[in-house]
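The structure follows.
A single protein chain has been omitted from the complex, and every remaining protein chain is retained in its original position.
The block that comes next holds chain A.
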Amino acid sequence: MIYIIHIYINYNNPPDMNSVGEACTELKREYDQCFNRWFAESFLKGERSGEPCGDSFKRYQLCVQRAIKEKDIPVDGVDFMGPNKDKPES
């Protein structure tokens, strides 16, 4: 029985697509699909259209930020488009 459950889980959640928060993997998959399509078909071809994935990104982000807090991961939240900063000691 446990073997069957194991197979079912692995089929629906392929073990390769992992998010830091287990619950976020599906949301990540949705966002990734949207982003990868835009990246390949618009962005790299020089189209100036904005990324259309805002909604799925927001849902995915809420989940990820929660997981990061829960797991106490020392993410550097500095404005990432700014100048490079030295890594803080932790």
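Here is the rule we use: contacts are C-beta pairs under 8 Å (C-beta built on N, C-alpha and C of every residue); 3 or more make two chains touch, one makes a residue touch a chain; residues count from 1.
Methods note: contacts and distances are computed from a predicted model.
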{"item": "Omitted chain, identified by the protein name its UniProt record gives, among \"PRELI domain containing protein 3B-like\", \"Proteasome assembly chaperone 1\", \"Mitochondrial inner membrane protease subunit 2\" or \"Afadin- and alpha-actinin-binding protein\"", "value": "\"PRELI domain containing protein 3B-like\""}
{"item": "Identified contact with the non-displayed chain, of A:A23, A:L62 or A:V75", "value": "A:V75"}
{"item": "Interface with the unshown chain - residue positions in chain A", "value": "16-20, 24-25, 28, 31-32, 35-36, 39-40, 43-46, 48, 50-51, 57, 60-61, 64, 68, 73-76, 80-81, 87-90"}
